[in-house]
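So that we are looking at the same thing, I have put the structure below in structure tokens.
Just one protein chain is left out here, and the rest sit where they should.
Presenting chain A:
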Amino acid sequence: MRRLLAGVALAGVALAGAGWVLTAPDPVPEELLAGLSGDAARGEAVFTAAGCASCHHAPDSEDRLVLAGGQSFPSDFGTFRAPNISPDPDHGIGGWSFAQFANAVTRGISPEGQHLYPAFPYTAYAQMAPQDLADLWAYMATLPADATPNQPHDLPFPFSLRRGVGVWKLLYADRGFVLPDPGTPDLTRGRYLAEALAHCGECHSPRTALGGLDRSAWLTGAPDPSGRGTIPGLTPDQLDWSAEDIAYYLESGFTPDYDSAGGHMVEVITNFAALPAEDRAAVAAYLKALPEGGRLD
């Protein structure tokens, strides 16, 4: 498997050589960001729903708001490490402009113009409303600064080459929402929370050989990235809980038979417990509206 992946990725790198232009970063149009002013109070809910703290708080820290980075994320391609995104000007992102932040979060482009790795779920955040992005940026500036230096990722060649991510982006980025036409305002909100902010698909959807999300099997469950066990499917044929049961799980962590959530889902529940009840209900409605077997694309 690894050999195959390396082969495919090498082919990708060769392709990147041929298509150097195609794989160049494609930034957010300036007009989209012009004139926006952020509201830190509103930004807190965006930050919570998007789960930024889940990945960026220090590994053993009790304080989820110190975004010092350092957590490891194992994958088929090597181990990624979350960087410091606290407002520290030297080690965090305190010296960045709003446009640089917007490009990192929604396009996966660093201030130096390099591709960021999709272990950072920017393909989901690409659907974020520009006003939410501005509010999020305003809120993050209010968090404590921390001077922990970034740790390098542990990636073998060729995955260590950021340019290769450009090929990946051609295949998997910029695809828009998965569930078409949600219809009701409640479902529209649920889809926005689940697909754009809370990136449920990053854990609950299977991936292709190149590590892209398989949108034709959306939220049908996936192997656990630790290499053992599985992350459960959420489509109605697999998750037969009522909408109320789903909302209660997102608030308390209790399943309908009062087992309690574990693993990475705990961080998601910590976040959703802090959001308004309507948001939990909206996500529950979204899950109930998913097609059986997740066939969408």
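The definition used in the following text is that contacts are C-beta pairs under 8 Å (C-beta built on N, C-alpha and C of every residue); 3 or more make two chains touch, one makes a residue touch a chain; residues count from 1.
In this text, contacts and distances are computed from a predicted model.
Peer 1: From the names "Nitrite reductase small subunit NirD", "Cytochrome c556", "Pyruvate dehydrogenase E1 component subunit alpha" or "ABC transporter ATP-binding protein", which one matches the UniProt record for the unseen chain?
Peer 2: Hidden chain, UniProt protein name: "Cytochrome c556".
Peer 1: Sort through A:31, A:240 or A:257 and give me the one touching the missing partner chain.
Peer 2: Of these options, the touching residue for the absent chain is A:257.
Peer 1: Per the definition of touch given earlier, which of A:63, A:90, A:224 or A:292 contacts the omitted chain?
Peer 2: Per the contact definition at the top, the residue touching the missing chain is A:224.
Peer 1: Looking at the full complex, which residue from A:102, A:116, A:165 or A:269 touches the chain that isn't shown here?
Peer 2: Selected residue, touching the omitted chain: A:269.
Peer 1: May I ask you to list the residues on chain A that touch the chain which is not drawn?
Peer 2: Chain A touches the missing chain through residues 224, 226, 228-232, 244, 248, 252-254, 257-263, 266-267, 269-270.
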